[in-house]
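This part shows chain A:
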Amino acid sequence: MEEAAHDDQIEASGPPFLRVIGVRKSFDGVHALHGVDLDCLEGEVHALVGENGAGKSTLIHVMTGVHRPDSGSILIRGAERHFRQPSEAEQAGISAVYQELSLIDDLDVAENILLHREPRRWGPLLNRNRLYDDCRALLKDLEIDVDVRAPVRSLSIARRQLVELARALSRSSSLVIMDEPTASLTIAEQEHLFTLLERLRKRRIAVLYVSHRLEEIFRIADRVTVLRDGAKVRTMRVSDTSKAELVELMVGRSLVHELYPQRKPLPAPSPGAKPALEVVSMNSPGRLQDVSLKVWPGEIVGLAGLIGSGRSSLLHSIFGADRDSRGSVLIAGREIRVKSPRQAIAAGMAMICEDRKLEGLAINLTNFANISVTFLNSRLGIFHVGKARSRAREAASRVALKARLVDPTRLLSGGNQQKVVLAKWIATKPSVLLCDEPTRGIDVGAKAEIYRFLRGLADEGVAVLFASSDLPEVLGLADRILVMSEGCLAGEFPDAQTATEDQIMFAAAGVEESDRKSEPA
Partner candidate 1 sequence: GSSNTGSTGPGTTVDPAKVYADCQSPDTAKATALVDTSKFKKAPPWKIGLAAGYLSNDGWIAYFIQEIKYHASTNPNISKVIVTDAKFNASKQISDIEDLITQGVSAIIYYPVDQTALKTVIDKANAAGIATIESAVGFTDMGTSSVDIDYYTLPVLSDVHLMQSLKGQGKIIQVLPTAGTVAEQREKDALQCVLSHYPNVQLLAAEHGNFNTPDAKKVAQALLQRFPQIDGIASVWGEQDLGIASAFLAADRLKNVTFAPANEPNGWLKWLIDHPDKNNGIVTGPVTLGGLAVQQTVKILNGEQISKGVFQDSKYIEPGQISSIYNAGKSDSYYFNDMPANWQP
Partner candidate 2 sequence: MSTAAGPSRGLPDIRALLAHPAVVDNGRRFGIWFALLALMVVGGSLSPAFLTPTYLLTIVAQASIVGVAAIGVTMVMITGRIDVSVAGVITLTGFIAVGIMHGNDKNIVPAVAAVVAVGLAVGLINGYLIAFWGVESFIVTLAMGATLIGVAELYTGGFTFGDPAPAFVNFFAWRPGGIPTLALLFATVAGIGLLLVRRTTFGQRLFLIGGNYRSAYLSGVPIRRTIVLAYAAAGVCAAIGSLALIGFAGVPSGFTGLGLEFQVLAAVVLGGTTFEGGRGGIAGTVAGVLTLAVASTLVIILGFPFAAQQVVTGAIIVAVGCAYAASLRKEE
């Protein structure tokens, strides 16, 4: 491992700013990291890539003291450090833009940017004038146009991301870590970020950059480290590798399509056929604008878009989970009233949510409780445990759940937790399945199983509409792709097999076809 690290070093001018050696971390038996090495050199942009759930964010959390590693060490300029809190990492010169936004909604922009580093007067007194002046100056310098006094609560996701960025850059740190900073930015904003990164490089600041978008990496990074299933696969110079190689290293197999089940061409819908799901003019104030779509039985439709583009909002609206939304939903041609998920379920819909722990599972309860939630509707209110158990067992075996029903869901791996979610929904025998990031944070093996499972359902005639931020996944799994941007449908790719990542990206980032030509490739 040592040798590998030396091989890849660009300059050997003293120890790297930060070196991570053999870090391991597990959560409730899920091994998120097992033995990762990494180093970040001054003036270098180091990219970190890996599939969803490879452990990138966990590694970052370990480096910034959010999590403590189970074992392994972190060296700053050659000296070992144990960060117990984020503040200690910050003092050591590390700042981070986390993947999930880490702002405080109840504070304003300036208070957030300088949180815990406020300009003071006479000890603990807040110097408000300087706070706002400093922030204004900072944002001006970074060319970010946000009102410093605006409450963060009122900002869009993209703006929050920019504030977050400003916060990380405002620290005079020696290492800036960015976990998917471009995930919600428009093309213009992304370009701007890259010029900022250039500036950092010039100031000899180390940057650790996580992204799913490989083009970005080839544009800005010096070296790249690939993680897979919690372990480092390889670190190499960007100039020595190719996109194809990176993909192969990330996925761990040379043939990507093995991961995804075969697509059969759908028969053209017969004239009288009704779509399984039809959405007409769905609106939700501030979130969705006039979205209409159809999904045919047996079809898998992928929803692509930037973070905050409204994919989750759309799925929630269809599922009746957004009270502010207006629009009609038709199931098999019949308009249904969906003012609550309950009604949606009764109409034959099912929805796999984006965040398992927040929206999908009560992790402290047993798998049985979590699976049986959707079929608790016996008339007399008496709970036939035996019957329910056999039904749950059947559902669990269909998704090949590798855990006992009586186990608390909290103890399961991410993949198995997701299978619990799947199991609870297939137990309802839905005709329309909505999935929001169905493979987020789970390992490749489990992903492949879930893809196969979804395809299997489609083959049985279920209509599947899924949102994903993982473009290869959208391209690989979907029959048809819809792209969302800022609450609207911004593009459709009727045949997913012929679409490319670039095309989708451009549509998602809100660039008209005409502009695209002038963009640097």
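Inclusion criterion for the candidates: all candidates are chains of the complex that A comes from, given by their letters.
Simple rule for what comes next: a contact is a pair of C-beta atoms (placed from the backbone, for glycine too) under 8 Å apart; a residue touches a chain by one contact, two chains touch by 3 or more; residues count from 1.
Just so you know, these numbers come straight off a predicted model, no measurement behind them.
Applying the touch definition to chain A and the options 1 or 2 in this complex singles out candidate 2. Only residues 21-22, 24, 35, 70-73, 319, 321, 340-342, 344-346, 351, 353, 357-365, 369, 372-374, 376-378, 381-383, 385, 410-411, 424 of chain A touch candidate 2 when the two sit together in their complex.
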